[in-house]
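Shown here: the complex without one of its protein chains, the others still in place.
And then chain A:
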Amino acid sequence: MSIRITAATTARILRQLAGDRRTIALILLVPTLLLTLLRYVMDSAPMIFDRVGLVMLGVFPFISMFLVTSVAMLRERTSGTLERMLTTPLHKLDLLLGYGIAFALAAAVQAGLAATTSYWLLGLDTAGSPWLIGGLAVANAVLGVAVGLLLSAFATSEFQAVQFMPAVVLPQMLLCGLIWPREEMAGWLQGASEVMPLTYAVEALTEVGAHTSPTNTMWLDLAVVLGVALLALILGAATLRRRTP
């Protein structure tokens, strides 16, 4: 592993992303537009927007970075560039970190824009600091990158990679407590939600929404999110096989 190679890989991935103007526009604008939509859907209940909008703000980077990463990595696997990269001095870790850093940066810009709009124009109100929300959003993006890298190993086409999104993300959204209180779900579903990383991501965001300073629960949730991201990265590294049949 070397800093020079990791940095060059990060720059290369960002340059590829920058070349695709339409994807950039979608990444940057869609969360902001959806939050605006949500704000006016909940026009009569700003208190609920404070709760739901906040969670959307924090979880969106997870979804978009998951999608971008799984497609980008799938292309790398199927176009032969991955096989070739692994014959060069590039270390697997350089590649994984390159993706992680590049898309975490993209997510930071995305979350920054959405947060600025939400707090200034849409009247989002949280007890805790917007900077904490931003930090959690980036952590969730890193989780999305890590899970995307891992799952790209199980897709053989971009169609499949995109279908992992509803398969992996929607159940977590349903079970994380945003749509229905977790305590009121069937017992086995409560158990299932305990092992889903998005449950912790949402809990951390809710904590910041409700408390003026970071709580222990929030730090613990953040640790779980980053721990799962690390685990997914390690498993993802194991799927980058140098020798293939």
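What we mean here is this: a residue touches a chain if its C-beta (ideal position, glycine included) is under 8 Å from a C-beta of that chain, and two chains touch if they have at least 3 such contacts; residues count from 1.
As a working rule, contacts and distances are computed from a predicted model.
Chemist: Which of the following names does UniProt give to the chain that is not shown: "Recombination protein RecR", "ABC-2 type transport system ATP-binding protein", "Xanthine dehydrogenase small subunit" or "DNA replication and repair protein RecF"?
Modeler: The chain we cannot see is, by its UniProt record, "ABC-2 type transport system ATP-binding protein".
Chemist: Among A:Thr81, A:Thr116, A:Gln163 or A:Ser213, which one touches the chain that has been omitted from the display?
Modeler: Counting the whole complex, the residue in contact with the absent chain is A:Thr81.
Chemist: So that we can see where the missing chain sits, which residues of chain A does it touch?
Modeler: 4-5, 8-9, 12, 15-16, 19-20, 79-81, 83-90, 242-245
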